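Scroll down for the structure; my scribbles are underneath it.
Excluded from the complex is one protein chain; the other protein chains are retained at their positions.
Every chain is named by a letter (A and B) in the order it is written, and numbering of its residues begins at 1.
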Amino acid sequence: MILTVKTTRRTQLVDITSEVQQAVASAVSPKEGGWCLLYVPHTTAAVTINESADPAVRADIADALDRLIPWEAGYRHLEGNSAAHIKSTLVGASETVAIEKGRLVLGTWQGIFFCEFDGPRTRKIHVHVYGK
Amino acid sequence: MILTVKTTRRTQLVDITSEVQQAVASAVSPKEGGWCLLYVPHTTAAVTINESADPAVRADIADALDRLIPWEAGYRHLEGNSAAHIKSTLVGASETVAIEKGRLVLGTWQGIFFCEFDGPRTRKIHVHVYGK
Partner (left out) sequence: MILTVKTTRRTQLVDITSEVQQAVASAVSPKEGGWCLLYVPHTTAAVTINESADPAVRADIADALDRLIPWEAGYRHLEGNSAAHIKSTLVGASETVAIEKGRLVLGTWQGIFFCEFDGPRTRKIHVHVYGK
């Protein structure tokens, strides 16, 4: 399955937990186990798992990445978005989450976030579900 | 299986290689292959694979992460542990390792480390084993 994510800022973490949970529920039975590969097919975006309760956490993560990797720093890539490519490699293009009884096995405070580093854009994330 | 890890410092890499190896050995036969998903259900911790021979390496990794992401930096999240959340996203909540003949396929110098970023605490790490 492929989910669509619309982003509204250059750097932005978007909570997609419920969309992924729904995609998983539609692919496996409520008794089934397995695992789920979340895969971002873009080179200036990523996926991460972190706290979903307080939106300040995702804002702090976005700000910290922007501080670590400044948008302008004498990069060679002429498109001007090297900072976004670098953040993509630091955070990573994929995450794997176990499935038990038809649901993702996440920790109490964990959510799944699409990470935009060169927005705003309309993006995709692949949800590959494998039964046990 | 769920392993318990007790940490003693705020930032600490704990070598859990032998515990994970035992969990894998109890789940698959000595002839079996497959793979192992290591998954941290916390949002201020992570898992990584790095050198286990010299404990100075894990100390250098912990120090470098603390330098990159200072504990205090005007974060918005009121719990005061945003630095730990950010490190969790940089290092990542999961690792996948192949299993051959009932054992993890690690490189000669590789070990598996639970990464504490907001300790000391008692933590969990999930070991999901899938046969081929």
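The working rule: a contact is a pair of C-beta atoms (placed from the backbone, for glycine too) under 8 Å apart; a residue touches a chain by one contact, two chains touch by 3 or more.
Note that this is a predicted model, so its numbers are computed, not measured.
Trainee: From the list A:T11, A:T48, A:S82 or A:Q110, which touches the chain that is not on show?
Mentor: A:S82
Trainee: I'm checking contacts with the chain that's been left out. Which of B:I2, B:A73 or B:V105 qualifies?
Mentor: That would be B:V105, which touches the missing chain.
Trainee: Given the full complex, what residues of subunit A touch the hidden partner chain?
Mentor: Residues of subunit A in contact with the hidden chain: 37, 39-43, 68-69, 73, 75-79, 82, 85-86, 88-90, 92-94, 96, 126, 128, 130.
Trainee: Could you please point out the subunit B residues that touch the chain left off the display?
Mentor: With respect to the unshown chain, the touching residues of subunit B are 35, 48-51, 54, 56-57, 59-61, 64-65, 67-68, 90-92, 95-98, 105-110, 132.
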